[in-house]
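The following block contains the structure, expressed as structure tokens.
Shown here: the complex without one of its protein chains, the others still in place.
Naming follows writing order (A, B and C), and every chain is counted from residue 1.
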Amino acid sequence: MPSKISVSIIGATGYTGLELLRFLTLHPHVGLKHLVSHNHAGQKLSALFPHLQGVCDKALTDLPSEQVAKKSDLIFLALPHGESQALVPKWLGKTKIIDLAGDFRTHDARLFQKYYGKEHAFPQGLSQFVYGFSEGKKEEIKKANAVANPGCFAITAELALFPLKQWIKNVSVVAVTGSSGSGKIPKESAHHPIRSHNMQSYKIGTHQHLPEVMQTLGLQESQIVWVPTRGPFTRGIHLTAFVELAKPFKEREVLARFQKNYAGSPFVRLKAGVELAAVVGSNFGDIAIHQAGDKFIIQAVIDNLVKGAAGNAIQNMNLMMGFDETAGLLINPLYP
Amino acid sequence: MPSKISVSIIGATGYTGLELLRFLTLHPHVGLKHLVSHNHAGQKLSALFPHLQGVCDKALTDLPSEQVAKKSDLIFLALPHGESQALVPKWLGKTKIIDLAGDFRTHDARLFQKYYGKEHAFPQGLSQFVYGFSEGKKEEIKKANAVANPGCFAITAELALFPLKQWIKNVSVVAVTGSSGSGKIPKESAHHPIRSHNMQSYKIGTHQHLPEVMQTLGLQESQIVWVPTRGPFTRGIHLTAFVELAKPFKEREVLARFQKNYAGSPFVRLKAGVELAAVVGSNFGDIAIHQAGDKFIIQAVIDNLVKGAAGNAIQNMNLMMGFDETAGLLINPLYP
Amino acid sequence: MPSKISVSIIGATGYTGLELLRFLTLHPHVGLKHLVSHNHAGQKLSALFPHLQGVCDKALTDLPSEQVAKKSDLIFLALPHGESQALVPKWLGKTKIIDLAGDFRTHDARLFQKYYGKEHAFPQGLSQFVYGFSEGKKEEIKKANAVANPGCFAITAELALFPLKQWIKNVSVVAVTGSSGSGKIPKESAHHPIRSHNMQSYKIGTHQHLPEVMQTLGLQESQIVWVPTRGPFTRGIHLTAFVELAKPFKEREVLARFQKNYAGSPFVRLKAGVELAAVVGSNFGDIAIHQAGDKFIIQAVIDNLVKGAAGNAIQNMNLMMGFDETAGLLINPLYP
Partner (left out) sequence: MPSKISVSIIGATGYTGLELLRFLTLHPHVGLKHLVSHNHAGQKLSALFPHLQGVCDKALTDLPSEQVAKKSDLIFLALPHGESQALVPKWLGKTKIIDLAGDFRTHDARLFQKYYGKEHAFPQGLSQFVYGFSEGKKEEIKKANAVANPGCFAITAELALFPLKQWIKNVSVVAVTGSSGSGKIPKESAHHPIRSHNMQSYKIGTHQHLPEVMQTLGLQESQIVWVPTRGPFTRGIHLTAFVELAKPFKEREVLARFQKNYAGSPFVRLKAGVELAAVVGSNFGDIAIHQAGDKFIIQAVIDNLVKGAAGNAIQNMNLMMGFDETAGLLINPLYP
């Protein structure tokens, strides 16, 4: 392992790419090699993004994939869903890859087609990716050459439910997300005049993060009801799950399972109650458990761009490269 | 019925009192008589509240209750929970009363004590109040002399679930409220630096609106799980209920029940999907229904200060006085 | 004058059109005739805008201009800047017109070209429009057949400075606007993830509202410095002007001028201090005056969609049609 590895980002100008840069420019073991953007090749990142002046003045490039691969120890793909399928075959096996889109999260091409609405272009690649739920797949990730980083809603649900995996009879979920989750391109659902004071659910029961949650938790479609909801804030996901378990547990037993499960997880915090503001800007995932009769209410909060995207991806990079799991990620929540 | 009735407000300087004024100053059949406030007696409302200059320049008073009663055809009590118990006996039977606090919503003094944390001071008064869920108790309200206006969370749940009343096996609810619900007095949970981007649940399973919901829907405590949650916006409640029914219904059957139930309800709108921004500032309650396997997801949105407080109270006044149900309430949503 | 006049709106689906509808659907002397939208002809407004269900279920139309004119006593044009130039010749003289865009505000075609960046298509029409600053041009508006409704920034400045018109030596202005001012089409400057917590000035010294302000106040370009700024809220403009006067006035003299000037203006409120939240949703313009050495600090706040657009346009309609100036506009501020 060199003192610094060479890392490239494909799709550096989206919110996920920018968030990778927020952390990677300060990562002790990373040197940024290529920042690829076809739309903005030749421009300086700091000319496009006013916050990056003095932080990252590197120019964007549209170098051919081969050259990017040759010069990079690891590549982050931060592209819109569906685009990495075409690119991944060029790199797989030549360099380490972490894909932040949805293309390789489920191992079942039929589920991909059902939830993403198109046939998968590289189904034989699905089995070559390890699903990057760092808290649940640590040993596999350490050995992986290709990791599919979880969706933001998905990882929140997985953090909230993974320790109960074997006993979930059914679960109903409301998860409220900040507007940064809808990306950098202006769109109606993130138009400030309304979004600033709106709440609205969407894709009820059909959201594309469902298959990866089902896969991680071993659930059938009939066992999970999912209500993704847009909230009037920029960063974060606040998730509430109502869980029925296959066995009568006491609250302290459930809590003990969580404590044991997450004992070695530096970014998971178990709490009496969670609040979104406590994790903004950081890689923490906070979890709280309440018993309510024969159900359990489990709540989890994360920053959707950090633990829900870039931060978790860097955590996976750290695991893949043998770095300390927290390297470059020890940035505290922004409070208030 | 006189061309204009005399109406007084006890507690005119809280958010609920101010919201009553927003509508009552323009109500075609209402003349404002006394605005009572012990803390600010003698001051002009417009000196305390900059938005009221030119809208309502009346002075506040601390006239004795008897005089207020004698001059008023109807009195709104917009006081903190627990205060109207002491005042109500002075007025009951002498003038019509609409209480916007929680004191007389449940008919069971033990439930009051359990959820409000103190013994009820006037338990014999409980049976003299009609619960003011306008869409469910219209005929009783028309004949009532005293009405207990529902809590903001409660009426949202009742709108969402009342047409299914006989068939609810169990229900789990997440309801997210705006900061105006916490009142005009600054407090930590409504402190802008955090509230502006926070979501946080509170009083899970113990919220004081539970007993009135249980009473209206005929539910036992074991049948309802309730997660009240604070959201980062000023006005509104966005509620999601996961319902299990005692009988296998089809979605169109459930929808038909709602259509029939709310056919004569001018402020209820059934929709394919709800969004909070569509009701802000207005007395509308919007409802949407989704089937999800053997559960139903029912969502409802209201403005917590209007349909959740002052607007619904005026709707009840209209019913009690024989006015058109919508008189003075035809103010459109503020969009955007 | 008929008991109700027939009013049509060209461009009913923008924020200005929607805001006209918020007021006009409740206006005592107005019947809505045609709502014209070429993009959405045939659709019901309530299908496009969830808040309008039960408020205005009328269908949009793309009827030929002649037919719209024939059936309408008055037409509001609520189109993007530059589009009404082509339409106005069809209606001028046939029906009363209020144009809410910038096309006919200045009487100088060269200034139009300079600030709007294109040649005016109907320069001979400029002199046929009365500039609709209701508080400054009341008598002219009463007699007008065509009114050019002021820009939102412009009317705020005019309210703040008109009583000092003869004595302004120079003035520097910072005006902060809500995101609704940028319209209904999503755009980068109104993208929620950033706009929610951003402030950013734009078009410093070149904003298209400058020529109408100069015209109304009799100022040269060298006398006014203007810093339009975007703020992180939905509705309103908060304006601060630093004024140097040609004559040494005392604060009470200036205040007296304002009091006298606005004595007959039902929507202007003079205050010791202004705050944006006091006018949101209403047609009020609040003004406060502070002396600071040899300068005066004058602040004004309005709701940009009401006094800054639709409300003021309806006020002008009331004046043109001989209605009470406040008819249909007595909707109180939404507070909080």
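Simple rule for what comes next: contacts are C-beta pairs under 8 Å (C-beta built on N, C-alpha and C of every residue); 3 or more make two chains touch, one makes a residue touch a chain.
Quick caveat, the model's predicted, so the values are computed rather than measured.
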Chains in view touching the one left out: A, B, C
Residue among A:235, A:257 or A:290 touching the omitted chain: A:235
Residue of A:162, A:226, A:258 or A:284 in touch with the missing chain, whole complex considered: A:284
Listed residues C:26, C:48, C:63 or C:225, member touching the removed chain: C:225
Contacts of subunit B with the absent chain, listed as residue ranges: 15, 178-180, 182, 184, 186-188, 190-197, 232-234
Subunit A, residues in touch with the chain not shown (by the definition above): 15, 18, 21-22, 25-26, 49-51, 53-55, 180, 234-235, 266, 269, 271, 274-275, 277-282, 284, 286, 330-336
Contact footprint on subunit C, counting only the chain that is left out: 172, 174, 176, 193-194, 196-202, 204-205, 222, 225, 227, 229, 231-236, 238, 240, 242, 273-277, 280, 290, 292-293, 295, 297, 299, 301, 335-336
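Definition applied: only the chains that are shown with their structure count from here on.
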Angle, in degrees to the nearest 5, of the Cα rotation that carries subunit A onto subunit B: 180
Per-residue multi-chain contacts in subunit C, two or more chains: 15, 180, 234
